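So the structure is just underneath, and the comments pick up after that.
Excluded from the complex is one protein chain; the other protein chains are retained at their positions.
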Amino acid sequence: MQFLDATHGKEILEELVEVIVENRNYLSEVDGAIGDGDHGINMAKGFRLCGESIAGQSLSLSKALGTLATTLMGSIGGSMGPLYGSLFMGMAKAVKDKDAIDAKDFGDMLAEGRQSLEQISDASVGDKCLLDTLVPAIDGYRHALDAGEDFPQALQALRHGAQRGCDSTLELEAKIGRAARLGERSRGHLDAGAVSCCLLLTRLADSTERRLEKAAA
Amino acid sequence: MQFLDATHGKEILEELVEVIVENRNYLSEVDGAIGDGDHGINMAKGFRLCGESIAGQSLSLSKALGTLATTLMGSIGGSMGPLYGSLFMGMAKAVKDKDAIDAKDFGDMLAEGRQSLEQISDASVGDKCLLDTLVPAIDGYRHALDAGEDFPQALQALRHGAQRGCDSTLELEAKIGRAARLGERSRGHLDAGAVSCCLLLTRLADSTERRLEKAAA
Amino acid sequence: MQRIINDPDNVVDDALKGYLRASPTLLAPTDHPRVLKYAGHTGDKVGVVTGGGSGHEPAFLGYVGDGLCDAVAVGEIFSSPTADAFLEAFRVANRGQGVACLYGNYAGDTMNVKMARQMAELEDIDVKTVIARDDVASAPATQRDKRRGVAGEVMMWKIGGAAAARGDSLDEVIRLAQKAVDACSSIGVGLSSCTIPANGKPNFSIEPGHMELGIGHHGEPGIEVAPLTSADAIASAMCDPVLADQDFAGSEVAVLVSGLGATPVMELNLLYAHVADRLEAAGVKVYRTDIGNYFTSLEMMGATLTLMKLDDELKSLLDAPARSLAITQR
Partner (left out) sequence: MQRIINDPDNVVDDALKGYLRASPTLLAPTDHPRVLKYAGHTGDKVGVVTGGGSGHEPAFLGYVGDGLCDAVAVGEIFSSPTADAFLEAFRVANRGQGVACLYGNYAGDTMNVKMARQMAELEDIDVKTVIARDDVASAPATQRDKRRGVAGEVMMWKIGGAAAARGDSLDEVIRLAQKAVDACSSIGVGLSSCTIPANGKPNFSIEPGHMELGIGHHGEPGIEVAPLTSADAIASAMCDPVLADQDFAGSEVAVLVSGLGATPVMELNLLYAHVADRLEAAGVKVYRTDIGNYFTSLEMMGATLTLMKLDDELKSLLDAPARSLAITQR
């Protein structure tokens, strides 16, 4: 049985901060096509702040995710503050008091994040938003586990699901957020939130996988 | 002895209106380089209004010039209203009650226009303004007459003087008007007022010459 | 991008510093860097709070003052304030008689206000909300709940603020602010885009020689992109959907023409000349007209038109004295 060491939450979180900060301009560009072009700004601001506030600390994954959630809620505002804030808060709660996380825990963490997010947004898959990435990613992960695959394989399924979901937004008509005003014209462009969600989930999977390998080695 | 029939003032004036209206954009362009780009607008507005107000009337040259002067003063404002208004008002006064104008009268008319203008502006030749056209034109005309040349030859001298004077503004540093703020940088551009003055004097000379020829024929 | 800023990522905080230094008799800081409150004394009354993204100046902070809002939550450019900020605004505005939170219908604002309300509940602060939905271009009349709030928010703040100032109860302030919102129909027209400083590039594009009718305050697409026509034709194109939205005929109205930022105020007045003609022809009586930059979108060119159908109750509140950066009347 493989476990993710959940006592190095700060290090995992720093990778999430990194991927968002690195993609600041790209995310804004994606948002610019059918939104107002600030998604990268909003996200980078919140994640960078979180990165600064955890620097030099030693945090469990739960604490790190909780800090991210409250930083996002308390610092970026917009839609992303409450949405991603809720997502990470749900995830943080799910792994509270855990020092080690197995494949099932990891799945539960994602599922609780989703639930928490859905309490604040009534968006659903197909609306062209971050749920279009999140839901297939979680589903892929869950199916892999159900099919008896191991933790790394499930993480691979998570990445695939996220990427497929994100790509699916290209052809969707936006039903939610600013892009919804565009109706038909929103087709042909990726959704910014779906892209950032894909980047985050992919990096989370990468990071987790690397740590599992290290632990195994 | 050649005389300009001064009873057809309206027709002469219409030519002046025409030349300004035709050169509206050009004058603004010249003004745009070192001024605020509205000289053509200002001039065309006043001259067109004057054209409209004299349409269908029969006017002496004095009346026509007087109408032009009051229209300019009362309608265009800016610097050009008072300046050209004074110029044409002086000219109008000079030929008051005259049915026919000989070469000397014509010279006096220009001189009185200049005097009237100089009452309102303390600009002088070399300042890069319409006086740089007006003064050499009047001087050229006067010298030609003094040298014994005839009316048409003096008109030719008027045109030459106007053109030379106008051209001279290219290299002058503006001492007056908006362009003065540019100092050295005002060199290398014609002065808009000098250009409009040159257009007006040239057309006035052309029109007068044609009428003299017709009368002679 | 020709902007007077320092770090593009700190525009809002840097601007707030200036606002606070420039207007100490109107705006005061609070414990939250993104919350400002009215600097004067208002006595016991229902608190009025608003908030929203920055870049719409004088909205939202320009409506904090006497007879208007008591506190404002300030978001990033074109982005909702945080729930924290709304909560702090509730706290400073609350004088024990509850808080009316009057804001516009944008997803982020709605979510953050919702979270802030939940937190305020734990602190026993009674918060009720009115959400402006006056933009007729953003959804048909049958789906009013989907409409965005635009310059009609100004009317909502004025009416709600005046009601609170005269001592109305929270329920009454909410009723009147809601009545103001319901009485408003607005539409915008955009002639150029705008650039979020941190972004550095125009937010969307409107080709020269074109205009976008029904554009939103962040450049949300409108009803139609059309060739730029005359002011009179623009006025008509704006009046048509607004007049069709409510039965204004025979009523008195307040008219608000707001610039979107870079359109000279002269042109707003020029536009209004034909609006006035159209209203007259439609049998609508203009009670009062306000023209200026009341709710902008950074340096966007364009304008919004808002009609508010009036009755005596709304009229007296509209005319009540007020003092703020955006509205001062005696």
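Which chain is which? They are A, B and C, in the order written, and residues in each are numbered from 1.
Note that a residue touches a chain if its C-beta (ideal position, glycine included) is under 8 Å from a C-beta of that chain, and two chains touch if they have at least 3 such contacts.
Everything numeric here is computed off the predicted structure, so don't read it as measured data.
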Contact set of the excluded chain (shown chains only): B, C
Omitted-chain contact residue, chosen from B:2, B:23, B:79 or B:133: B:79
Absent-chain contact - pick from B:9, B:90 or B:177: B:177
Where the missing chain touches chain C, by residue: 1-6, 11, 14-19, 21-23, 54-55, 57-58, 62, 191-192, 206, 208, 211, 228, 230-232, 234, 255, 257, 261-273, 276, 289-293, 296, 298-299, 301-303, 321, 323, 325, 328-330
Touch residues of chain B, complete complex, unshown partner: 28, 32, 36-38, 41-42, 45, 73-83, 120-121, 176-178, 181-182, 185
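We adopt the following convention: only the chains that are shown with their structure count from here on.
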Pairwise touch network: line, ring, star, complete, or other: other
Separation of mean Cα positions, chain C and chain B [Å, integer]: 55
